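Omission of a single protein chain aside, the complex is shown with its protein chains in their original locations.
By written order: A and B. Residues from 1 in each chain.
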Amino acid sequence: MNGRQTNSRTSALSFRAKRGICSSILCLIILSFCAFAQNGGELHFCLRTEPKTFDPLLVDEDASLSIRYLTGGVLARVNRQTQALEPELAESWKVSADSRQITFKLRHGLSFSDGTPFSSADVAYTMQRAMDPALHSSAGDSFRSGTGNVVTKTPSPDQISIIFPAPIVGLDRLFDQVSIMSSHSPKKEKAVLGPFMVADYKPGSSVRLERNPFYWKKDPQGRRLPYLDAIVLDIQPNRDVEMLRFKRGELDLINVLDTDYYDRLASTSPQLVHDAGPSLDSDFLWFNQVASAPIPDYKKAWFRSTNFRRAVSAAINREDISRVVYNGHAQPAVGPISPANKLWFNSSLKPEAHNPQTALDRLKADGFQMRDGALFDKTGNRVEFSIVTNAGAKARERMAVLIQEDLGKIGMKVNLVTLDFPSLLERISQKFNYEAAMLGFRNVDLDPNGQMNIWLSSAENHAWNPQQKAPETAWEAEIDKLMRAQASTSDMKKRKQSFDRVQAIVYEQAPFIYLVNQDALSAVSAAVAGANPGILHPQTFWNAERLTLNGTASARR
Amino acid sequence: MKAARVLAWIVVAVVCALALAANWLAPDGYAKQFREVPGSPPSKAHILGTDDVGRDRFARLLYGTRISLLLAPAAAFVSTALAALIGGLAGYLGGIWLKIARAATDLFLSLPWLFLLITVRALLPLNVSPLVSVLITFLILGLLGWAASARVLSTSASALRNSDFVLQARAAGLHGPRLFLVHVLPNLKPVLYAQFWISIPVFILSEANLGILGLGVAEPLPSWGSLLRELEGLISFREEPWRLVPLLLLIVVMTSFQALLSQEEVTA
Partner (left out) sequence: MLSRIARHLATVAALVLLGGLLAATLVRLAPGFNTDERAFDPSLSEESRQALRAEHAGEQNVFRFYASYLRNAIHGDLGISHSLGQPVKDLLQQRWPVTLRVAGIGLLLGWLLASVFAMLACLWQRPSSDILGTALSGAFLCIPAAVLALASVILNTPGYLAIALIVFPKIYRYTRNLLAKAYTLPHVLAARARGLGEARILARHILPVAGPQVIALGGISISLALGAAIPVESLCGLPGIGQLAWQAALSRDLPLLVNLTVIVTTVTLLANSSADVIIHMLRPREA
């Protein structure tokens, strides 16, 4: 699913150590920043699509998300490097024992970007608006664990209690996604609490953000943040052009860099590129297990057989994919959670080893036979199926070509069909007229509770067989039980136990055949000081208020 | 120039021969992945290097030539024939037929045919063989590509309708289809040959662009169009000049075609 989860919950986990060269260079940069940094300058980078909305509660795609991150003030922020939840607009907070209530103590004397004072009334207004069923805010939906209204109590301008109708796991971390809006400013959503505010929007062209003069944060020396005067976001969907402009010095950052460009840049200017290690993203393949799908019955029988799916998984050479498609900037994946998610990853699982012989043995157990290099099932049908994927993702298309050859070696004939995204979506979510599909998942959320709609058999995003009336297999029933269990307790150990078991079942049954976890690659120009690229979005500008441009760059502009 | 035509014939013959001899010149085939050397520059084992997944570029060029060189001219012929029929005939007949043809052509030029193509893809079975898929793609391109030149042809043909020699032929007793085929159609040659020649590379490139809709060649089958699309990611030609070879080959072949056609274009 090219879906993205917009709530980012984290837990205190130590980040994987960066490669030595990168960290020492970054230390040098940070030191030089202290010595040479100047205030001001404009940071330039690209948005890949047109931002659809500036209303922080309705944001659900990348471009708007980036703008919201830079302009919105939140009560508590997940630090993108340490993944700890840190106070922002709130000085402190307390979650009740039943996970239904959270009380924030807010900072005193803050103002919105137009001077309107900030108080608990604004938080209450934001929460009520987010939970308004007529608004359909995806940020609000994360809080919707049960029916009923949310109650907000504001005993003083600095204190607010929010009471939800049902317990919510990881309640405090969800507030990273709630950007506080003003309840009475005449500028409505244009009044913001973040380091920058939207100054100009040229549709189709660019978005200009300027320093918020009322931003409350100060650096340790007492200077007002942000250091930058402005950030200019150009709308540029084409990655070749983005790369070109970065090389020419017109752009300062590339937030998510393709492997090809990473290597090209690294060969000439290795200090500009950053590989922050495995990201949370994964690509995977799955087979259509919908009972009513318009595909031949004998194919349905193949796809519903665990042996068949595990055989396909064993036949795929993930090492080759990492090496050939990603040039080493990826690792074989084992499940929905990437090893970068240290807290939730089930470390007892190892990626399925590439072993065509194991694959053939598993197939034999199901009655498949090889004849003249082609595989036939027990009723004599040639094993041939199609994999649909979306066009335009070069890495995925290359992966598909490698998989096609790998499966060809065990006698399966694979046809690759690249489709435009809406046609693909219609096939996999409405008509179910597909056999196998390959997509990627951009995981923004560390907490697996955000993935309920994928693992519950009754849910819409349960890709291989969505919206089942009752679980059709024993293992799916077990996953349902475990997911509900992890959602009903705040005890981390119990939750991890349940979800570890979910990962183990997913590994054994392979409804999704996970391929690789890509590394988080990014590029930062030498003009920028203070960048510390990580794996959580926004990878390069998560600390935008502390970024500076050194003298040479400002002069050039 | 005689020498130019001879050269053109030689070029076309050589290219066809190479394409037909693909099985011998590139015995490993177009699909074999040499995974240890993806994206490698030209070497003894791979004259034009390997592509992103390690397939031999030279082999893919040869096999791709077969498909594109055969099907693109065929599709161009279909679209030219349709243009002659619709544009030429309507212009010749004049009156209401001309008006209808012009209106239909203008509408045809303006509609978003992308959606028809998407629908065609949806109607095809998922497991259609790559060859059938590319055949259908070129057929559709031929069926959709007639509109622009049909418009110009309608003007040419309607001018011819009232020209001296057609009137003379009529006076001499020639009527109907024979008049059209013998006297009118040959005079439409400039436009028809131009359209034929332009359509070939246009269809080759369009076939590749249709890949994003699921039409066109399916992996691992190569076509010139898909090879040319690889140029899109090339930021600097200096880095990997061998990737330009398919483009140069196409330009050379198209220029040769033109040299061969040039005699016919202007004679009546």
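Operating definition for what follows: a residue touches a chain if its C-beta (ideal position, glycine included) is under 8 Å from a C-beta of that chain, and two chains touch if they have at least 3 such contacts.
Fair warning: this is a prediction, and the values are worked out from it, not measured in the lab.
Q: In the whole complex, not just what's shown, which of B:Ala22, B:Val191 or B:Leu215 touches the removed chain?
A: In the complete complex, the chain left out is touched by residue B:Val191.
Q: Just to verify: which one of B:Ile10, B:Ala45, B:Leu70 or B:Ala159 makes contact with the chain not shown?
A: Reading the full complex, the residue touching the unseen chain is B:Ala159.
Q: Using the document's definition of touch, tell me which of B:Pro38, B:Gly88 or B:Pro201 contacts the absent chain.
A: Of the listed residues, the one touching the omitted chain is B:Pro201.
Q: With the missing chain put back, which residues of subunit B would touch it? List them for me.
A: Subunit B touches the chain not shown through residues 1, 4, 102-103, 106-107, 109-116, 118-119, 122, 148-149, 151-152, 154-156, 159, 162, 189-191, 193-195, 197-198, 201-202, 204-205, 208-209, 228-229, 231-232, 235-236, 247, 250-251, 254-255, 258-259, 262, 265-268.
Q: On subunit A, where is the contact patch with the chain that was removed from view?
A: Listed in rising order, the touching residues are 1-7, 50, 52-53, 60-61, 133, 136, 138, 141-142, 144, 202-205, 234-238, 240-241, 244, 420-427, 429-431, 445, 450-454, 459-461.
Definition applied: only the chains that are shown with their structure count from here on.
Q: Where the CA atoms of subunit A average out and where those of subunit B average out, how many Å apart are those spots?
A: About 43 Å separates the centre of subunit A from that of subunit B.
Q: Name, in rising order, each residue of subunit B that touches subunit A in their complex.
A: For this pair, the touching residues of subunit B are 31, 33, 35, 38, 52-54, 118, 121-122, 126-130, 211-214, 218-220, 232-233, 235.
Q: Which positions of subunit A touch subunit B when the two form their complex?
A: For this pair, the touching residues of subunit A are 240, 243-244, 247, 260, 264, 320, 323-325, 384-386, 388, 391-392, 394, 397-398, 400-402, 404-405, 415-420, 423, 433-435.
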